[in-house]
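One chain of protein is taken out of this complex; the other chains stay put.
Up next, chain A:
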Amino acid sequence: MPFAEDPAHLSKSRLKSDLVAHNVALPSAASKKAVYVELHLKHIDQKNAADFSSDEEDRADDKKDAEMPVPSCLTDEDLKAMLRKHGVKPGPITASTRVLYERKLHKLLQSDRRERLNEADKAVLYSDSEEEKKQQEKDQDSGSEKQPDPSDQTQKESSQNHVFYPQCFLPSSRLRPCPPRNTESSSNWNSRNALKSSERSQSQCSQIISTSTADHHTGLGSTVLPRSKSTDDSSLSSQYFSITQMVEEMENSSSRSVTDNACEFNGTSVQENWAQSDRPPQEPVKDAFKDILPGSKTTPTGIYVTRRRPIKGAAQRPVQYSYPDSPVSPMTQQRREVERYLVPIHIQILVFIIVACVLYLIYVNVEGSLSYWSYGEDRLLVQAESQDAEADYAQD
């Protein structure tokens, strides 16, 4: 072998895996490294001396094995060490538990491999998009049309990027300084840089918006400002931010033509609708069903089924021939209940009239009799006096 690959320099696990790779019987698990080294020297070095050409392949395989050791070939301690590397604190590895821990390690190794592949893919993606960005920058410099191109480019960028990155639309010439900064910032494809760049661009755009709204002097502008500020605070507000910008763009274009207050109010409602309507498309279909059927369990096939309404007149329910009265509001129901105890109004009025009549008659009679009485009283008085006088005469 060209390199001085003394078996003594290799780790015990590496020796083990080498032996397994060369179909050598492993010694007992508790044996010392020296035993492994001996075996390694015996069998493997002989083989290597024999065929030199396959050395590189073997080494590649050995290296692979060293990187991804087979869980079943590890000793208990090695298995424990590997598990601890992955953040798992295993209990005692006994006969009954060993299999379970080996399986767990296997899963962890597989997930590691997947992560590495994903990272590699992402790196590839980023490199591709970097190249495209450079091309776009060149086009931008050379291109004469500034307004539509930057907006298109930023739109393309936004479509290519994850939704995370800012989507800065450019309504007017005032916002020209935005795109070059934006492209420069977003060319850094690190997630942290992207965060910072998004914040930077958002702050820039917010400044620009503030100037534009101040210029337009619309009531809408004042309402938009606080919203843009509030959205700046949140890191994931790039979507909403872009929508407000977009609508503002519409607003600006429309406000020049129409300056009615009604239009502005419509704009606010439209803006709200746009901001709200953009959310459902962002959240994919999977939430739609959950909103409709919050209580339903998820099914493996993704098919949601609701129980059909039972047919009327089914066997389980008796057929109703007479249906209750038309639905009544609770107020009328209360009134009806109360009225049961009280005397009805008509009867009350009747009674009132009767009593009134009676009283009137009495009054009339009394009045009549009163006048008679008053007249009569004088007579009576006179008669009384005369009688008295007669009485007095009689007595005398």
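Quick notes on this structure:
Rule of thumb we're sticking to: a contact is a pair of C-beta atoms (placed from the backbone, for glycine too) under 8 Å apart; a residue touches a chain by one contact, two chains touch by 3 or more; residues count from 1.
By our rule, contacts and distances are computed from a predicted model.
Comparing "Peroxisomal targeting signal 1 receptor", "DNA-directed RNA polymerase II subunit RPB11", "Barrier-to-autointegration factor" or "Proteasome subunit beta type-3" against the UniProt entry of the hidden chain yields the protein name "Barrier-to-autointegration factor".
Contact with the chain not shown here comes from a single listed residue; of A:Lys42, A:His86 or A:Arg103, that residue is A:Arg103.
Hidden from this view is one chain, which touches chain A at 89-92, 94, 96-97, 99-101, 103-104.
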